[in-house]
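Excluded from the complex is one protein chain; the other protein chains are retained at their positions.
For clarity, chains are labelled A and B in written order, and residue numbers in each chain start from 1.
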Amino acid sequence: METTRKKFNWRRFAIATLVLYIVFLLGPIVGLDIPVVAAAIKANPLQLVQFLIIGISNGAIVAIIALGYTMVYGIIELINFAHGDVYMIGVFTSLTVLSVTGTLESKDPVKIVLGLIFALIIAIVFCAVLNATIERLAYRRLRNAPRLAPLISAIGMSFIIENIGLMWAAQAWLVPSFGTTGGASQKVFPDMLGILFASLGWNINLLASSGLALRLTIKDLLVIVLAVVLMTGLYLFVQRTRLGKAMRATAQNRDAAKMLGIDIDRVITATFLIGGGLAGAAGLMAGLYNNTAWWFMGFRAGLQSFTAAVLGGIGNITGGMLGGFLIGLLASFSDGYLNARWTNALVFATLVLILLFRPTGLLGEQTGQKA
Amino acid sequence: MSKRFFAVLSVLIIASMALAACGATGGAGATLKIVSSLPMTGSSLTQTQTIVNAMQLRLEQAGSKACGGKYTIEYEAWDDASAALGKWDPAVETENANKAAADASIIAYLGTFNSGAAKLSIPILNAAGPLTMISPANTNPGLTKADKDLPGVTDSYYPTGVRSYSRVVAADDIQGKVAANFVKSLGATTVYILDDQELYGKGVADVFDATAQEIGLTVVGHEGIDPKAADYKALMTKISTSNAGGPPDAIYVGMVVDNNASQLLKDKVAIMGDNETVKYVGPDGIQTQAFIDGAGADVSAGVYASVAGVALDKLPPAGLQFVKDYTAKFGDLTEPYAVYGYETMNVALKAIEDVCAAGGDPTDRAAINSAVFAIKNFDGALGTWSFDANGDASLTDMTFYQVKDGKYEAVGTFK
Partner (left out) sequence: MKIMRSGITFGIVAGLLTFLFGGWSVAVIGSLMGVGLGMGLGSGLERKDPFKIAKDMAPTAIVAGTILVVLSIYQNTFVQHAIGKQPAPINIMIFGNLIGFLGTVIFTTLLAGLHGLPEKEEQKWKMILLAVLVVAFPFIDKLTALRWTAQIIFALIFVILGLGLNIVVGYAGLLDLGYAAFFAIGAYTTGMLSSPVHGIQINFWIVIWIAAVMAALWGFMLGAPTLPLRGDYLAIVTLGFGEIVPVLFKNLIDVTIKEPFTCWILPMFKIQTSCITFVQDFDLTLGEKGISPIGRPSLPLIGEFQSSNPITWYFLIIAIILLSVFIIRRLRDSRLGRAWMAIREDELAAAQMGIDPVKTKLAAFALGATFSGFAGAFYAAYIAGIFPSVFDFSASIIILCVVILGGIGNINGVIVGGLVLMTADRLFLPALKDFLASLLTHTILPSISDPVVQLAVKDNANPILYRFLLFGLTLVIMMAVRPEGLIPNAQVRAELHPDEAPVAVVEAETPMNNKAKKG
């Protein structure tokens, strides 16, 4: 026994060498030119940290949207395609609130902070209600329909909400900065945090005084902190509260939960409310971070977040979070070291590869943690 | 069901038939039709709507009549986009071309907006008469001039051997070249090139790349971007140290506003600062108000964009009159392509008049097509110009605009 275990595994070595050879041979086609990448890292190692920061910040937004996917999927096994678009509505809601309350024009730090908090609350509430309404209108009656019927309904809802966003972006009377060029073009989400810091006389780059060639802006910090706070809150909610326990019970076995006296409709509505609220929060964060409001932004964000949810193990809150960060990092490193035009393909290729080795996602086995 | 029921029904039907007889009028006199095929959706709508407006304006100025009132001219604005794709759709463009080919009263096809779409409709229209096609916006050189990488492909767009496609806008080979010279004149020595991987954006970026190397600019990098990404901070971070540890002097972006152009600029400014330190130059695809609206007036301040032709206020008298008439009817004009739309209609009407004047039959498509290609020293809204044998207008002026206070302002015209 001992000898066979210690024996060098030639077959495995051969396969590994072959794979490595193929990566070196074909990698450059998709920008994965390892010598070039290695040289770039060697030339500027600090930049690696910079890409890490950018990746984590982007990943945080993806992660929060992913939580909404993963929760809904955990409970009713539906890929809620409209979820990414709820996030887009979150961006527009917060932008509109900021505009209507006059925060956009304000230079007063107190007013800006209050305006941002108010916008956060409104975006969360609005998106929560929107998400629950979508469930009530489009999915509830299909709960016993063939499995794919709600999926199509969700796709339809996604189209409808995208169109609402398109119309929203044309309403210059609501937000003057939308301009007169119609709803289809990208709109600017003013850099409120930059304005806030400028009004206080602080540098937006928190590492400016450190002398390192690194940027960790207040935007990065806010996005990461908010994401961690929201995730922890959600985790505690699902683990500790009565409703959270009801959710977990419903996710595990809906019929049994019903028999135990859990009001299934209420639990599902609560799930959609929470998911929508998270999307609303992500909307404001993304608006502040990327400074863009665009009717089409929900599509790609939704696709990436759903990928993140699956990558982490769908139905698993920690997994969704992990998947989000992973995708953000991947995209950042791909943009930075490989070739930007291949980034999207690489994200999905990684997903496929990971699922091949872990067919239920990174943390998919911990079924007990399902939300 | 009683007999009475049927009696009432038959009376109803007969009455309706009689009504139909009253409603239908006899056919109108000789009618010539001109159609345009442009994507009326998405961000392009901002530009295509002004093109359609301008075409309509020109026709109204002619009183929708030609040849001394002998012919009535009708204009229809067709859409080559589909809901499913949200932009121009090959299937829709093909069908538009076929529809035009089949309708004998159509004598000119104004379009397309996207060069890819033109590749599909040119052969169809060429085989139908040929039905002349005049584009206000296609800038891909390969549509008219042979591409050295793809021998024989340009000729294969014209199966009858007769050229039937013309355009009033300068092709990318001119735009890219002038832009490279312009960047050099700004004092830049190093440049990073980004493009959106599309026919237009990559085409103009490639020409820029080649010219830049010829005239001694250092091209630090040339990369395609993913037009749907949420942000480009990592990419911009990479660029910020790409020129021996520092940023390049200028960034040239070959892209259209639809492809996340505003986001790209925002992240560039976030990482590398304003557009004076690192110059930001693009083609006409970003010379639209939608680009500034998307990036914000402060972020986009200082961005340069080139557009074929001269600035709106430097247009010849006919062009100035157009701007005035347009503003009176449709409100402020900020989009650069409207005047090109106006000029295509101008060309079509001129060809009809020329055919009539020569005693020809303006319903004959081949005659109209030859008349278009025979246009020389034409006093149009864009200036005095001629078509060459390939169908390219002799307009090689390029005007550069810079964003100031949230608006594009002309800074100079180059050749």
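Here is the rule we use: a contact is a pair of C-beta atoms (placed from the backbone, for glycine too) under 8 Å apart; a residue touches a chain by one contact, two chains touch by 3 or more.
If you're wondering where the values come from, they're calculated on a predicted model, not measured in any experiment.
When the whole complex is considered, the residue among B:61, B:98 or B:241 that touches the unshown chain is B:98. If you put the hidden chain back, the residue from A:163, A:252 or A:318 that touches it is A:163. When the omitted chain is restored, the residue from A:37, A:121 or A:152 that touches it is A:152. As for the chain not pictured, it touches chain B at residues 1, 5-6, 9, 12-13, 16-17, 19-28, 40-41, 45, 79, 82-87, 89-92, 94-95, 97-99, 101-102, 116, 119-120, 123-124, 127-128, 142, 149-150, 152-153, 156-157, 197-199, 202-203, 224, 331.
Although one chain is hidden here, its contacts on chain A can still be listed: residues 21, 24-26, 28-30, 35, 73, 77, 79, 137-138, 141-142, 144-146, 148-153, 155-164, 166-167, 170, 182-183, 303, 306-307, 310, 314, 341-342, 344-345, 348-349, 351-352, 355-356, 359-361.
Everything that follows uses one rule, which is that only the chains that are shown with their structure count from here on.
Distance between chain A and chain B, defined via averaged C-alpha coordinates, is recorded as 37 Å. On chain B, the positions that touch chain A within their shared complex are 41-46, 194, 197, 223-226, 228-235, 237-238, 241, 245, 257, 260, 262-263, 266-267, 271, 288-296, 299, 332. Looking at the complex, you find that chain A touches chain B at residues 44, 47, 50-51, 54-55, 58, 61, 177-182, 184-188, 190, 215, 286, 289-292, 294, 296-297, 299-301, 304, 331-337, 339-344.
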